[in-house]
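This is the structure, below, for whatever I ask next.
All protein chains but one are shown at their positions in the complex.
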Amino acid sequence: MKKIHELKVLENKSIAEDTFKLTLDGSSLGEDFPAPGTFFQLKIDKGGAPLLRRPISVFDADEVKQTLTLIYKVLGWGTKLMTGLVPGDLLNVHGPLGTGFPIQGEAGKVLLVGGGIGVPPLYELGKRLQAQGAEIVTVLGFRGAGQAFALEEFSTLGPVYVATEDGTLGTQGFVTDAIREHEVAFDTLYACGPQVMLKALDQAYQETKNGYLSFEERMACGIGACYGCMTETKEGLKRVCKDGPVFAMGEVQYGD
Amino acid sequence: MKKIHELKVLENKSIAEDTFKLTLDGSSLGEDFPAPGTFFQLKIDKGGAPLLRRPISVFDADEVKQTLTLIYKVLGWGTKLMTGLVPGDLLNVHGPLGTGFPIQGEAGKVLLVGGGIGVPPLYELGKRLQAQGAEIVTVLGFRGAGQAFALEEFSTLGPVYVATEDGTLGTQGFVTDAIREHEVAFDTLYACGPQVMLKALDQAYQETKNGYLSFEERMACGIGACYGCMTETKEGLKRVCKDGPVFAMGEVQYGD
Amino acid sequence: MNPLKMTLPGLDLKNPVMPASGCFGFGQEYGEYYDLSRLGALMVKAVTWEPRRGNAMPRLAETPAGMLNAIGLQNPGIAGVEKELVWLEQFDLPIIANVAGYSVEEYVAVARRISQVPNVHALEINISCPNVKEGGIAFGQDPQVAKELTMKIKAVSEKPVYMKLSPNVTDIRLMARAVEEGGADGITMINTLVGMRLDLRTGMPILANGTGGLSGPAVKPVAIRMIHEVYRTVKIPIIGMGGISSAEDVLEFLYAGASAVAVGTANFSDPYACPRIIEELPEVLKKYGFATAAEAVGYSHRRK
Partner (left out) sequence: MNPLKMTLPGLDLKNPVMPASGCFGFGQEYGEYYDLSRLGALMVKAVTWEPRRGNAMPRLAETPAGMLNAIGLQNPGIAGVEKELVWLEQFDLPIIANVAGYSVEEYVAVARRISQVPNVHALEINISCPNVKEGGIAFGQDPQVAKELTMKIKAVSEKPVYMKLSPNVTDIRLMARAVEEGGADGITMINTLVGMRLDLRTGMPILANGTGGLSGPAVKPVAIRMIHEVYRTVKIPIIGMGGISSAEDVLEFLYAGASAVAVGTANFSDPYACPRIIEELPEVLKKYGFATAAEAVGYSHRRK
């Protein structure tokens, strides 16, 4: 039977504009030590508010240190409250949830593409792929240099290229511009970020490459029971929280 | 213009069954250092819940140490959350509110009568009366010995008699039984506690003694604007939060 | 004797707590968290005759102590739901099927067929879904329409029929009386209040559907008030819901007049909400002086 966990906060620090890195003691997770691309639903209320849990991806699941690291952007009520977590606090987490990135046997040239708050899930993924012998290039997109984070971590995996909308770091423009500029060659693509980015990548590469994209939707249950987080796919409506958040390129049918 | 204060928590410890003593740094209160019988409305939400402030009386306002001490009983949602306050936390308090105990010139034989969670406001009162030269006897009522608190503090003011419903400490019975048993003589009575206790005292002594009673009602605004906390008096409806919580004996008209 | 036992038309409940329709799918997902046989019953997701796609995304928004949903009756249709119900046969668990429709004919056809499924012990007729353009709530806001629909469904159903009332009405008592007159065996209430949130960036409603149904603790005082009113108005039993998240909440609903309760939104923040509440209930009953849950039903009305 599945469990809910109470994890101890080890660290919660600002790493970029409105962006925090939250490290949790994951030693009690046991079988629930997460796979890349999965996420946790965090309960951040004290006294019942906010009502819903907040879905946050796994950035780093360090089996040696037994730590679970998440990176979150302060967006609204819930993430703002999260900034108040201090070492020693217990955080109630539900997960790991969802179907993550398929990595079985993946050992060729891999391109990781992250946009903004879509960057976090790619790092744990990259670590696992690297361990399997994959050759990794990372392209990350941010609004500007002030929003950029995790460059150091990704550079341990291979070359990292950055695109910023305002040109304050790396290529001016979007991740697609940086991929083109650096003529990145790859067999398999893994990406997470705003839907427009995912759609652009999907349309550009679904004919020629393998690839997996991680999507976001507003969630309530997080386990596939409420039908709140659907996405249209070739095989009909699917639940982002349970059947996703990762879908193969070509699967999702984008709206307008 | 009146102000709201953020006070630093210095200590928050259990002193009896479900009863806590909360000490706050009151050095920033300035003009708002409270008079006996007044109360503060405490904001205990994190993230908006619970919605309303909780009214808690002044137990001890130490002008020398510049500390403000409150004693609260864990009853429901709000007071339960209060037990989570730890030293260093900032607590948002609105007050002092209400019309406290009149003590001007009071220097004769004084009887303080407190029942349960009505005990706290009498201690600061007793300190001030003692400083004015009053001769003080205190009678406190509790459910049982496990619920009794603040006996030590009150014993610095003069004799203390206790009544418990279950007889596990002092007189078995109510405060009125203890007063009778010890044949306490007094000129002026000050009391706070459950309405049945106040009614009994009022009926017993309003003809023969001076006295002031402190009442409780559910409150929203705490300043007299919402008309949520009325009590019937000889002169019509009055607001417990603003015109009270203290009323002279004989003033309040009890329902059934 | 089991102090939580409760008997309602068609339902011999080992305890009075069940997941609310639409908040628990067909049980598979929460079945990974605990043994579903612990539940008093299970109200499954709404079923229509044809498969329905439901509304566009986003379908969810958070509100203070509540949430809005506009799922819009997405479901695999009656044939698909029948398959799901087979899976549920492994549990000692009475199923309450939630019936929806876009026309009287659809309601009647679905009710007839689903009432024949063996582990379906009762029907809950959803005349209060605020998230579909036709049908749904329209049936739940006009007493005469509700009464006639109840009669037609009663005529074909092989199982007791509970009508699910909408709180979006001026006088809930008129609706309750109408469905009682129509022959309903019980009432379930409340469905969601219609609400809306706007996205400050785009100016558009957060929900693609515009409006959605408000659920969660925020609506609890409205649910209690309406159940209190309906209990005095009709003789048929009430299954209460709206913001329940603790055993104390359950007791408040029983006092108001509910004979059993359903838990919806609370499952989302705590997947163990139902078994937790069931486990805490005996102690809470005892604390307030009740030997059985049944004793607490309507207690508030015997106190005047």
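Order as written gives the chain letters A, B and C; numbering starts at 1 within each chain.
Throughout what follows, contacts are C-beta pairs under 8 Å (C-beta built on N, C-alpha and C of every residue); 3 or more make two chains touch, one makes a residue touch a chain.
What you see is a predicted model, and the numbers here were worked out from it, not measured in a lab.
Within the set C:Gly54, C:Gly186 or C:Pro205, the residue that contacts the chain not displayed is C:Pro205. In the full complex, the hidden chain is touched by subunit C at residues 63-66, 68, 141, 168-171, 193-198, 200-205, 210-211, 214, 216-222, 224-225, 228, 243, 248, 251-252, 255-256, 288, 299-300, 302-304.
For subunit B, the residues touching the chain absent from view are 1-2, 4, 43, 45, 48-53, 77, 94, 217-231, 237, 242, 255.
The criterion applied here is as follows: only the chains that are shown with their structure count from here on.
Taking the mean of the C-alpha atoms as each chain's centre, subunit A and subunit C sit 36 Å apart.
Taken residue by residue, subunit A touches two or more other chains at 45, 48-50, 77, whereas all remaining positions touch fewer. Shared contact sites, meaning residues of subunit C that touch two or more other chains, fall at 64-65.
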